[in-house]
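As you look at this complex, bear in mind that one protein chain is not there, while each of the others sits in place.
Our next item is subunit A:
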Amino acid sequence: MTVPQAILGALSVYLALGVLFAIPFVLVGAGRLDPDARQGTWGFRVLIFPGATLLWPLLAKRWAMGARVPTERTPHKEALRRSERAER
C-alpha cells in the first residue's frame, strides 16, 4: 500500500465513522448537548449533518461526557472567572 493510499484509506474510515455517528447525533445527541436543538426543525438537522460528520470525535467526547453548551472564553469572561475565584 502506498502512502497516498494509506492516507485516503484512513480518511475514508474517518468519514464513514463520521456518517455513522452523525445519524444518531442529529436525531438525539445535538439536543443533549444544546437544549435549543431538541425541538430543532428537520432542515436544521440536515444542515448540521455534514459538520457532525467532520467533527465527530469532538462531539462524541462531549456527548459521552454529558457536556452542555460551553461558555466562550473572552478576556472579559476570563477576568470575571478570575474575580469570582478570588472572591471565593
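Rule of thumb we're sticking to: contacts are C-beta pairs under 8 Å (C-beta built on N, C-alpha and C of every residue); 3 or more make two chains touch, one makes a residue touch a chain; residues count from 1.
FYI, contacts and distances are computed from a predicted model.
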Identity of the absent chain, which is to be given by its UniProt protein name, from "Tripartite-type tricarboxylate transporter receptor subunit TctC", "Anthranilate 1,2-dioxygenase ferredoxin subunit", "ABC-2 type transport system ATP-binding protein" or "SPW_0924 family protein": "Anthranilate 1,2-dioxygenase ferredoxin subunit"
Residue numbers in subunit A that touch the chain omitted from display: 2, 4-5, 8, 30, 33-34, 36-41, 43-44, 46-48, 50-51, 53-55, 62, 69-80, 83-84
